[in-house]
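Input: a single structure, listed below in structure tokens.
Only a single protein chain was left out; the remaining protein chains are all shown in position.
Moving on, here comes chain A:
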Amino acid sequence: MFKKDITPGAKSKVKSSAQRAIRAKVLEQYPLLEPYIDDILPKKDQLDLVKLPDRVSLYTLGSTPLFFQHMDDPLLPHLALVHKYPDCFHRLRIDRGAIRFVLSGATLMAPGLTSPGGRLPNDPEDEEGRYGKEELAPGEVVVIEAEGKENACMVGVLKMGTEEMKKAKKGQACEAGHYLGDGLWGLSLG
């Protein structure tokens, strides 16, 4: 989505009614953020909308990017937000070999998740349950972590359900939405 460098377009204030709607939508999509919502989207602070190319809207608080959205698709969290609240999202893990592909903006392929270094929900290797017990359907927003790394490297939308991935072990797993080092990551909102 942001393979190229982008220049931010017009910035506008979000009306308080729209701001409430966004807050509700964030909570609906990411209920685990509930305890922190007042820190993330303080009721009194002004939320801004920055237009990005290809009909993407980015919501920011001052110079802090929070969520972005393509047209009326789901709100996706900016990676800086994911890094602050890592376990408030559905997450999967790729093996080490897949990292460099993800960081160059490639579509994530299923083998990167099904190989020994990868993790999907209900993974027998995942004793602490970090990657959840709930199988995920296509269309779900996922945060992608990486083998041997503490922080997430990508946020995207699943193209294939996790159960199907385990069976097929091939094919496109997740669309590259936003990854470390992409145009959105490098965007200067100063």
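Remarks
By our rule, contacts are C-beta pairs under 8 Å (C-beta built on N, C-alpha and C of every residue); 3 or more make two chains touch, one makes a residue touch a chain; residues count from 1.
Everything below uses one rule, namely that contacts and distances are computed from a predicted model.
This complex has a chain not shown, and the name its UniProt record holds, of "DNA primase", "NEDD8-conjugating enzyme UBC12", "Translation machinery-associated protein 22" or "DNA-directed RNA polymerases I and III subunit RPAC2", is "Translation machinery-associated protein 22".
From the set A:23, A:70 or A:84, the residue in touch with the chain omitted from the display is A:84, counting the whole complex.
Take chain A: the residues that touch the chain left off the picture are 35-36, 39, 80, 83-87, 95-97, 99-100, 103, 117, 128, 147-151, 153, 180-181, 185-186, 188, 190.
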